[in-house]
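As you look at this complex, bear in mind that one protein chain is not there, while each of the others sits in place.
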Amino acid sequence: MKNVPFKGVIAYPITPFDTNEKVDIDLFKKLLERLIRNGSHGIAPLGSTGVLPYLTDQEKEAITEATIQQVNQRLPVLVGVSNLTTERTVHHAKFAEKAGATAVMIIPMSYWKLTDDEIVRHYDTVAKQISIPIMAYNNPATSGVDMSPALLKRLLEIPNVTMIKESTGDVQRMHYLRKELGEDVAFYNGSNPLALAALSAGAMGWCTAAPNLIPELNIALYDAIQENDLRYAQDIFYKQINLLKFIVNKGLPRAVKAGLAILGEEGGNLRSPLKPLTDIEKSELKTILEKSKHGIENVIG
Amino acid sequence: MKNVPFKGVIAYPITPFDTNEKVDIDLFKKLLERLIRNGSHGIAPLGSTGVLPYLTDQEKEAITEATIQQVNQRLPVLVGVSNLTTERTVHHAKFAEKAGATAVMIIPMSYWKLTDDEIVRHYDTVAKQISIPIMAYNNPATSGVDMSPALLKRLLEIPNVTMIKESTGDVQRMHYLRKELGEDVAFYNGSNPLALAALSAGAMGWCTAAPNLIPELNIALYDAIQENDLRYAQDIFYKQINLLKFIVNKGLPRAVKAGLAILGEEGGNLRSPLKPLTDIEKSELKTILEKSKHGIENVIG
Amino acid sequence: MKNVPFKGVIAYPITPFDTNEKVDIDLFKKLLERLIRNGSHGIAPLGSTGVLPYLTDQEKEAITEATIQQVNQRLPVLVGVSNLTTERTVHHAKFAEKAGATAVMIIPMSYWKLTDDEIVRHYDTVAKQISIPIMAYNNPATSGVDMSPALLKRLLEIPNVTMIKESTGDVQRMHYLRKELGEDVAFYNGSNPLALAALSAGAMGWCTAAPNLIPELNIALYDAIQENDLRYAQDIFYKQINLLKFIVNKGLPRAVKAGLAILGEEGGNLRSPLKPLTDIEKSELKTILEKSKHGIENVIG
Partner (left out) sequence: MKNVPFKGVIAYPITPFDTNEKVDIDLFKKLLERLIRNGSHGIAPLGSTGVLPYLTDQEKEAITEATIQQVNQRLPVLVGVSNLTTERTVHHAKFAEKAGATAVMIIPMSYWKLTDDEIVRHYDTVAKQISIPIMAYNNPATSGVDMSPALLKRLLEIPNVTMIKESTGDVQRMHYLRKELGEDVAFYNGSNPLALAALSAGAMGWCTAAPNLIPELNIALYDAIQENDLRYAQDIFYKQINLLKFIVNKGLPRAVKAGLAILGEEGGNLRSPLKPLTDIEKSELKTILEKSKHGIENVIG
């Protein structure tokens, strides 16, 4: 049996910056603690939400260590270690393992579109240098390469590639993974607006930045599916769909930061060229958040 | 309250041709009777499956009359009356109403991409000439125009446009329809591989040619959703997904005809330029059908 | 050597309707005469511009006969005979030949996406029933099927398929046709904004509705290329690019009709669901036309 240490709602923290655009580790830990206390089933630093590609090696290492320390074994930790070069990916994967990560997530970043063989060799090289499991992540919108189901199948033949995160937003990919790769394959949804469809299709978990803003609704959706209560899951989903779409459309780091401010929480600054939402966008988000909160009281409270 | 006479599995018959490529009305009635007896909740002649655009006006009228006669009020009948010109659409809509159709389905066929205003005027002109409800059908792959959610909202303001069939295959459209247009809006899924996701999202019915081949599985899926049993729905769906994908990929008229032959049923000929599946494709279909049938026994029988 | 009776600017007339949306043959002939007198090198009735798919069989036949009669052998005539069914395509191709057409143009219309084999068989069936040459027309935006260069190569093996009209708007297709199929292959540009690039790439002609409005500029562009004067061709092209883009974006029948009115010419009505341009669009067209006319005087006059 493959080593699959994640299920449920896997929460993605943002990486906050101070006014000089330096990483603010203290604030990062505070934001992490919120996610843990609000019921997330796993924590995933250095994802897209955490603006991984905008950080230096030293910053990535500091974030990795801060996460392991703050989580302190209360939840499994999935560290993003993706890099354009194989050499740097190996470096960060080894660092994460040594620091105590439960698993690493790797997306095949590509400036030059990689061939299938290059991608397999990339994962294989990293996999041989670590003992913890790898989640292969498919997100053509950010990586520039769309890993076909056939390629994902090849990656799963590497012993410690045990999990797949799919963010194309196409539910047919979920069907393929389940139908063709067997019920054993652990696949996770990375497309927020697809949460209901993906969990209905059998996804083992949901990788999401939404718990920074509406953790109760996210977890209630997952629980409803677990309890085989589709009708309730549908209700809960329609309470959060507008928020899920908004944060994806505006970019997760920008939207989460703006949402935290609306909730009265400190979220820090962004690193340029990323800039805050406009006032109109913030006001739109405020309305959506309030309606969602109202939904929480009605449905859960 | 809007007049919404359809729910559940709405079955689409093929239009069979004889060896001279003339419509075979007797065989059509036999195929219709199979669909009725196998438990369909509605019948929809002259859809894409029924190769509507390849027929003459006289042939369309003969099929309409044959359907009403054969169904004989046992089920509601949804007649396709789409045409490139408004004048012909009105003609066929009036004919269908007079013949006894429960409702008509209209897709905005477009050689020249229509503007939103032209589409609204097209539906409005037809709607004013009939009293039965209209199902507006969105399928950019065949019509050449993708009706935005905003346009669908405008169409629903026309009193007898009461139903929407969505075939883009994007579950987010379903979410929009339910969330933005309210729980009253009756929307139907027209994309076979999206059946589980669409019904999970609250679709009122499923417009499909699949009951020509695997009616038990199609109806069992709908029933499981009705009984709020997601886990069983998922099982049932994964038994039929390969068949659903196959018939869509190969073209419904070709695939249904080939499937009928495999099941030992007479399905007639196609009209040129459409040609039968190749032997390799037929053999692939045979394997998929057999596995589905095995699925039926295991899950239902 | 293949029979290739067309080169240069092949002009597409609109099909005008009267106030009852009936075809107005007298007006059609008047519009045809303008195109002939303004220097077009060929005439192509029943194209997209002529709203072929919105016409009845009788109307198509009347237009065919009116064209042959009016042109009266002054120019070669290319009659559009495309139809969804093979049987009707054969019918209209034979009619056109008998009426005196120089060649026929056939696009593989497809409601159900046709396979390559079906398309080849479709063309082959028609080709065997006529002696005049066939222009194969690729325009995925209106036909729903994109014929690959490999498929076009197969079609050219049919003896009387001697010409290819490419309307994808991708100049790389032109390069392929010239490079892979040899200098003998006669290919024509059907994408107006691609006129300069296509003629620079070696296209033998330009199939266009623009001569209804700016014949001098269209013909001057072709002539400049013939005279190997790229710099002048570039100048002439930039005088007309805005008009070419406008008529494509708004739909050729709508835009040509509006342009004729601006020029003080009778253009008749459209057939529903097609509707006239809005006042704002007409005013935009007026400005573009005036600037083009100014361009003509400066460059040519």
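Letters A, B and C mark the chains in the order given here, with residues in each chain numbered from 1 onward.
Please note the rule applied: contacts are C-beta pairs under 8 Å (C-beta built on N, C-alpha and C of every residue); 3 or more make two chains touch, one makes a residue touch a chain.
On a predicted model such as this, the values are computed, not experimentally measured, just so you know.
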*Among the chains included here, which ones are touched by the excluded chain in the whole complex?*
A, C
*Which is it among C:K7, C:R88, C:R121 or C:R178 that touches the chain not included here?*
C:R178
*Of the listed residues A:T142, A:T168 or A:N228, which contacts the missing chain in the full complex?*
A:T142
_From the list C:I158, C:L181, C:A197 or C:A261, pick the residue that touches the absent chain._
C:A197
_Absent-chain contact - pick from A:I63, A:V77, A:I119 or A:L230_ = A:I119
*For chain A, which residues reach the chain that was dropped from this view?*
21, 48, 51-54, 84-87, 108, 110-115, 117-119, 121-122, 125, 141-142, 144, 251-254, 271-275
*Could I get the residues of chain C that touch the absent chain, sorted low to high?*
169, 171-172, 175, 178-179, 193-194, 196-197, 200-202, 225, 228-231, 233-234, 238, 241-242, 245
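Please note the rule applied: only the chains that are shown with their structure count from here on.
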*Could you tell me which shape the graph of touching chains takes: line, ring, star, complete or other?*
line
_Middle chain, criterion being Cα centroid separation_ = B
*If you average the CA atoms of chain B and of chain C, how many Å lie between those two points?*
35
*Can you check how far apart chain A and chain B are, centre to centre, with Cα atoms defining each centre and the answer in Å?*
38
_Based only on mean CA positions, could you tell me how far chain A sits from chain C in angstrom?_
52
*Mind pulling the residue numbers of chain C that touch at least two other chains?*
none
